[in-house]
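With one protein chain held back, the other chains of the complex are shown just where they sit.
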Amino acid sequence: MKLLRKNIEKLNLFLENYPKIGIYFPQFLIILLLGIIISYFSMNASTNMAARGIETGFGFLANKASFDIQFSLIDFDSNDSYARAYLVGLLNTLLVSGIGIFFATVIGFFVGITRLSTNILASKVAEAYIEIFRNIPLLLQIFFWYFAVLRLLPSSDNSLILFNFVFANIKGIYIPRFIWENLNYFLYGFLFSILIIYLFVSISKKKQEKTGLQVPTFTTSLIIFFTINFLVIYFGQVGLTLSYPVLETNRGLHNYMGGVSVIPELIALAFSLSLYTSTFIAECVRAGILGIDKGQKEAAASIGLSKAQILKLIVIPQALRIIIPPVTNQYLNLTKNSSLAAAIAYPDIVLVFAGTALMQTGKAIEIVSITMLTYLTLSVSISIFMNWYNKKNSIAER
Amino acid sequence: MKIIKFAVSIFAVLLLAACGNESAKKTSTLDTTKSQGFVKCGVSQGLPGFSNADASGNWAGIDVDVCRAVAAAVLGDATKVKYTPLSAKERFTALQAGDIDVLSRNTTWTLERDAAIGLEFVGVNFYDGQGFMVRKKSGIKSVKDFKNGTKVCTNTGTTTELNMADFFKAAGVSYEPVVFEKADEVVQAYDSGRCDTYTTDKSGLAAQRTKLSAPDDHIVLPETISKEPLGPVVREGDATWADVVRWSLNVWIEAEEYGVNSGNIDSMMDSKNPAIQRIVGAEGTKNGAGLNLDQKWSYNLIKQVGNYAESYKRNLADTGIMPDRGPNALWTNGGILYVPPVR
Partner (left out) sequence: MKFINWSKQNLFANWKDSLLTITILYLFYVSMPPLLNWVFLDATFFGDSKKDCTGDGACWVFVNVWIKRFTYGMYPNDQIWRINLAFVIFFISIGSYFFVSSKIKKCIFIFLTVIFPFLAIFLFHGGSLGLEEVETRVWGGLFLTLFISVFSIIFCFPIGVLLAMGRRSNLPVIKYFSIGFIELWRGVPLITVLFMAAVMFPVFLPSGTNLDKLIRVIIAITLFESAYIAEVVRGGLQAIPRGQYDAANSIGMGYWKSHLLIILPQALKIVIPGVANTFIALFKDTPLILVVGLMELLGMVNMAKTNPAWLGLATEGYVFAAFVYFIFCFSMSRYSLGLENKLKTTN
């Protein structure tokens, strides 16, 4: 014991004489520790799997999936591979996230601005909305809309009918499908008009900076947009017909065929994701607007800008700079939260791949890793984009 | 510098722990089971007739009886079982990882499962097949009546999902699968009208039907679209343990064949029939030696659990779930229940 203490004292003295060891040793230790932990776990895994005769590897991705998926954006049937099932799941995740992001943003901005309204009643209602929907777990909200609300819809032979072409029943909401003729002309024309508007706006901005003359950009852009698109539609013979959902009866079974079917799982998920995330976006928007110095507005007013101009030229650009980073973060959260789809039957990547495919193949390690890596890639790429955006838009301090 | 000392000691401890674990010798499941005094058995999260817990947590069912049979054979006491309810997703990992030693959870024996994911099926305790349930008022009388656009509710990650894909593909009918992980949610989705039909093993349909709001409004279609031999599973690579479970299953079924049951087994001990003597492990037969079990293993099993017929009657017939034994009758009675001889 005495010897040990003596040696430790010697060690301490030694370390004080060579301070570099104090820098390298802990790092070395961490690497070693990590190495040991990782090799310990992988050794266990490999012995376990060898003992049980489990093959590892990603070869299974090329195998036939042999199951069907309720809802997919690309063609899929049971002859396709697991890799394609993964793709179907990923696209469905992106679809529900995209829809959720759109509505969450719209609702969030609306509620956030209402929250700052001078009308106390409106502001209180917005506050109540925020507090209610952000303080109830998302999964509970999804369950509520899916199991409690959407299950109240009538059966399919008794659908709710809106405007004679939207049919809602417990099996989903059915809307007409667009069937385009010469759609490509329309798309080219659309892109072309956007390009022209972009050029026009940037030219007139430069002009304004040089001469101080203001061009009514918004009105002109609208005129350009409609003229070009109208011409393209007229001369390119772009046509649009609707294919309506039709109720087909097979003995006592009633199903709508044709049209586009929006499954209730998608509706419940997109709806609750939007409501939940919109409360956080509303708070970001509110913080962004409150974050602008009052002096800015007063200064703008004092140089004679109108109220609309102050909002457009002073408040919104500065507020957006504050709002966008946290809102992007919320978009990311929404995308990650869409994984709760697995709890109701929406076929996202977690349900299709980390659920069905995992259970059919038994390849737990490979499949959970791929799924986690997918989400990780999504978030890291968004973070990289955000860093780039922040750098680009940060105020150059002088 | 103190922290470095601390880290060094932690490191040393970890290293020792790691090495110690590596050198630990693998013991056989049979020995561990004997020494810990209970059988670790994986069952379903609730399927009446197969494995279902009552309000006070007692498990019953024909799958549960397999666990009890193994416990009686190995430990001499059928109650020495620790049940772990598992979802379809967890069941194989739990077995592979050693959370459980027997999986008796209405699991279908297939090539893929037997060969590729480290499992070993030891036999069949229930011959099942996949069927469809529909509402009576739908007017559907046969699976041939399904047309394009049918909405089908089922469990995800089961053989059911694959059979259904095959079936509709062969019939050339387009359908929409609505898949949930929990059986309860499938039942509710079907009950609410989200789906036109509900498909799973016929025994499952019969059991789950009791959970519908109006069970009498639904019928099970006559056709069976798949073979579903359900049976207990063990880990691959432990032949001794696999043998124990396999022969517990076999003696349980063969006892019925020779009319040995929990009531008459004591008198059967003196039977003159050599086959019965072997089944009950009477004097002079070297019954349990090959399995590393004691001589009374089969006696305990039959005495405490009963034979297959008793289990079936108790769990499936008397409860009204599957009163008719159908394919699960003995081969001598027109069924396909046929096990290798205990000798």
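A and B label the chains in the order they appear, each numbered from 1.
Criterion: a contact is a pair of C-beta atoms (placed from the backbone, for glycine too) under 8 Å apart; a residue touches a chain by one contact, two chains touch by 3 or more.
Since the structure is predicted, the reported quantities are computational estimates derived from the model, not experimental observations.
**Q** Which residue from A:I8, A:I21, A:M49 or A:I194 sits in contact with the chain not drawn here?
**A** Counting the whole complex, the residue in contact with the absent chain is A:M49.
**Q** Just name the one of B:T93, B:S174 or B:T285 that touches the chain not displayed here.
**A** B:T93
**Q** Please identify which residue in B:Q188, B:N250 or B:Q304 touches the non-displayed chain.
**A** B:Q188
**Q** Mind pulling the chain A residues that touch the left-out chain?
**A** Counting over the whole complex, chain A touches the hidden chain at residues 23, 26-27, 30-31, 34, 41-42, 44-45, 47-49, 51, 117-122, 125, 131-132, 134-141, 143-144, 147-149, 151, 336-337, 339-340, 342-343, 350, 354, 358, 364-365, 368, 371-372, 375-376, 378-380, 383.
**Q** When the complex is taken as a whole, what residues of chain B touch the one chain not shown?
**A** 2-3, 21, 24, 26-27, 32, 40, 45, 57, 84-87, 89-90, 93-94, 96-99, 181, 184-185, 187-188, 191, 210-213
The definition used in the following text is that only the chains that are shown with their structure count from here on.
**Q** Averaging only over C-alpha atoms, locate the centres of chain A and chain B and give their separation in whole Å.
**A** So the centre of chain A lies 42 Å away from the centre of chain B.
**Q** Touching chain A in the complex: which residues of chain B?
**A** Chain B reaches chain A through residues 1, 3-5, 7-8, 11, 14-15, 18, 21-22, 26, 88-89, 92-93, 96-97, 112-113, 116-119, 135, 137-140, 145-151, 156-158, 161-162, 164-166, 168-169, 175-181, 188-189, 192-196, 235-237.
**Q** Which residues of chain A touch chain B in their complex?
**A** It is residues 8, 11-12, 15-16, 22, 25-26, 29, 32-33, 36-37, 40, 43, 48-49, 51-55, 66-71, 77-78, 147, 151, 155-156, 170-171, 248, 250-253, 255-257, 264-265, 342, 344-345, 347, 351, 355-356, 358-362, 364 of chain A that touch chain B.
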